[in-house]
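What follows is part of the complex, with its chains left where they were.
By written order: A and B. Residues from 1 in each chain.
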Amino acid sequence: MPHRVEISTKKVGLAPGHAVFTGERRLESAQISWVRYRLDAVERGDAPTAADIPLPDPTGTNTLWVNVDGLHDVELVKAVGERFGMHPLSIEDVVSVAGRPVAETYDDSVFTTLKMLMLSEDGSVLSDHTSIVFGPGWVLSFQETPGDVFGNLRRRIGDPTARVRARGADYLWYALVDSVVDHYALVLSTIGARIEELEEEVWGEDPGRDLALRAQDARHQLLLVRRAVRPLREQLGLLTGDCPALITAQTEPYLSDLETHLAHHSDSIDHLRDTITSLLEAHVSILTMRANEVMRVLTVVASIFIPMTFVASVYGMNFVYMPELGHPWGYEITWAVMLGSGISMLVYFWRKHWL
Amino acid sequence: MPHRVEISTKKVGLAPGHAVFTGERRLESAQISWVRYRLDAVERGDAPTAADIPLPDPTGTNTLWVNVDGLHDVELVKAVGERFGMHPLSIEDVVSVAGRPVAETYDDSVFTTLKMLMLSEDGSVLSDHTSIVFGPGWVLSFQETPGDVFGNLRRRIGDPTARVRARGADYLWYALVDSVVDHYALVLSTIGARIEELEEEVWGEDPGRDLALRAQDARHQLLLVRRAVRPLREQLGLLTGDCPALITAQTEPYLSDLETHLAHHSDSIDHLRDTITSLLEAHVSILTMRANEVMRVLTVVASIFIPMTFVASVYGMNFVYMPELGHPWGYEITWAVMLGSGISMLVYFWRKHWL
């Protein structure tokens, strides 16, 4: 069960800002959908090409959210990005799925990439690259993930009383990031439950032979989560440190709440890692204790019977002249000697607490 | 004895600021009690609903303390919070019992959540989520803990000479936080005593088979305490770094004293963790030393008697022509050979310091 570390080499030798999709294609075809809403109206639509996306309305009250599913269609991503004036390096980051979470401020937009974490059916952690950008009146989201991960948010936008309807693009951007971060809790909790089971097993009667393997596996899953959480926390911290003008004062408390969640996840990761380390240490110390017990049994049995067998062997010798053999009590005395040796060994071991 | 890491997943997919109780209900029903005091008067009362709570008096000399027992009644918590103008995110944090300690400054209030630590009857550490908020002239406290943890403070308020009577809401807030932090010392001291016992046992005659298990358990308890202490220290440090106007100069030295206490607890946690690590290392090295001893006994016994037994076996053979068997001194010489081999082994082992 080897663990792949995502390091992409597809782009070596290319010019910087040259966008190449470095991941695995998961969707049949790319597609663009958009939602435009204000407090009292919602409009939705699909856009076959980038040119069909409605233009944002920076001064008005409408917020436009454009979602692009399918990073493998690099040309489409580029067209959408250029329509909204994204920097070539940002477009490159959108499709470089092995990249690190970043949060960057440009003059008229804020660009973030983050990792959507999901659990596959066999329990391993899948990490999907997601990018979320916003500017005045618009939000772009890019992903290669099958299924509608932002479905809940889409439903909330449909609800006229939802807070998101009353706020602008910065709040929508926050809400998208927040729904990704919320999933981290799910993944961490599943890993936590698995570690709990391992802990129960390690102290149990008959720990499986592959316990160490499964513990390492859980540790690896944690490393993946950490690679999603740590840089995001660091980057969001930098972002809110010199808070860009695009983020309104109303949204700031939400961002700081998000940072608290990430800090909490980070603590949980450390906690779970510590637990795994303890668990493996305990496993080794239990194995050692069992080995000692095995050894002790061998030592006790062999140390008792080997000397006795020696005595018996002596009187099995066929020398013509062996006075003891003819002695009337010879056999009984020999038994006494043998039992004496065995019992003194037993006493010795009993005193040493080896029995 | 698996250890659960608190990671709540109940809120995945919900809108931010949507308050959900993520803990375990411990109280029959929620209840609100209040105390209003100034230097020369104290009034007390219970409030069936949030609307029955007296209004605070920001400009006057009265301080109002409202205590809400029962986080599970989310509606009640919300009603109380809204009456005092708390931010929706703060209300969410009050009932998210798996959350991380935070200390946040709003324009007209300071919001803190922290972990009340208690020892259960079987010696494990219980962590309860407590929130304490204050604004001009009022303090709110929220908890799900059975028993009156703030009882001492309640008594002090009854005493006209107590310092708390002469001070405002910021001091009361400090005093509430301080009484939670004081309990940490109790928990740490109990864990410390348990570790001390383990240390005595590890060097003793017959350490229990589950010693490593109990040591890991103590380590886990420490991790829980650390999860309460570290973030609180960090958050209070940030709070006092740019000290909000709500905290008067008179209260500041008390806060810095609180931070010193938390730093001291943090040191103690590190110290105890180091002690557990040493203890487990010592345990493994003692186990190894014992295994070596077991092995040495086996080696000495087997190495002495196996060659002797071989000699005896040789003269137990039934060959028709074996000249030694008829030799007049054959038996004696054989004994001499056997003893010689045994004694030379003994000398060898004695020289190697294995006896």
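Rule of thumb we're sticking to: a contact is a pair of C-beta atoms (placed from the backbone, for glycine too) under 8 Å apart; a residue touches a chain by one contact, two chains touch by 3 or more.
Source: prediction; values computed, not measured.
Engineer: Which copy number describes the whole complex, given 2 displayed chains of the same sequence?
Structural biologist: 5
Operating definition for what follows: only the chains that are shown with their structure count from here on.
Engineer: Since chain A and chain B are copies of the same chain sequence, what is the angle of the rotation superposing the Cα atoms of one on the other, rounded to the nearest 5°?
Structural biologist: Superposing chain A on chain B takes a rotation of 70 degrees, nearest 5.
Engineer: Would you tell me which residues of chain A are touching chain B in their complex?
Structural biologist: 152, 156, 162-164, 174-175, 178-179, 182-183, 185-186, 188-189, 192, 195-197, 199-200, 203, 253-254, 256-257, 260, 263-265, 267-268, 271-272, 274-275, 278-279, 281-282, 284-286, 288-289, 291-292, 295-296, 298-299, 302-303, 306-307, 309-310, 313-314, 316-322, 353-354
Engineer: Which stretch or stretches of chain B touch chain A in the complex?
Structural biologist: Residues 1-5, 7-9, 11-17, 87, 89, 93, 99-100, 102, 104, 106, 205-206, 209, 212-213, 216, 219-220, 223, 227, 230-231, 280, 283-284, 287-288, 290-291, 294-295, 297-298, 301-302, 305-306, 308-309, 312-313, 315-318, 322, 324-326, 328, 330-331, 334, 338.
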